[in-house]
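Presented below is the structure to which this report refers.
One chain of protein is taken out of this complex; the other chains stay put.
The block that comes next holds subunit A.
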């Protein structure tokens, strides 16, 4: 919890707090704690002479400063330990020694960074691709519109030239639109992963026969596949109430639900 900015006084101002009496008592306590002999091997403690001030709110800088100070104290300790012959490396063990963390999968921060970069790149590519597709589709729309307007104008001219007779408009428009679709179909991607994803997402505005599902198959394609699989492997599920080894099936040479090898 963060402490608030206001300073709050204690309810009962202890008389000993901050007085000269307490200072002398503390010095006495300190003297008893430290004792007369100060051996490095007792506590293996190293005091830094000068240390940087850090902002406790800035996490990354703060941790960096802690690391640097630890490194300094390690180098200072090494000098002391070399004279005492205290090694910093363990000897080679026959069995593996007991570690503080037993079965731990260390987090590879580099890998995580790379993976997250990959995911972001994919996301960005998909977005770019989607924008591209949108632009293309709008173009197609406008082209179709133009074609239909042109067809209407043609029809008007025809009607003027052949006064009285009826001329069918829908055929002209249909033909014009189909021509443009043939041209523009090559612009849309077919079988890439991103293309498939886009097609499935934008399949709402498409006509019924051309709609594709998750795997990029139309309704007819999926049906065909399903029927083939059903023939080969059956309809799935537990076989309840099915006759097996009946008189007719025993004598027949048709393939049963389970394939028996003749070996």
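The definition used in the following text is that a contact is a pair of C-beta atoms (placed from the backbone, for glycine too) under 8 Å apart; a residue touches a chain by one contact, two chains touch by 3 or more; residues count from 1.
Please note the rule applied: contacts and distances are computed from a predicted model.
Among the names given as "Ribosome biogenesis protein BRX1 like protein", "Myotubularin", "PCI domain-containing protein 2 homolog" or "Glutamate decarboxylase", UniProt records the absent chain under the name "Ribosome biogenesis protein BRX1 like protein". Which of A:89, A:182 or A:238 touches the hidden chain is settled by the complete complex: it is A:89.
For the options A:50, A:92 or A:220, the residue in contact with the chain missing from this view is A:50. In the full complex, subunit A contacts the hidden chain through residues 1, 3-4, 7-8, 10, 14, 16-18, 22-23, 25-27, 29-30, 32-34, 41-51, 53-54, 56, 62-63, 65-67, 69-71, 73-75, 77, 81, 86-91, 97-101, 104-107.
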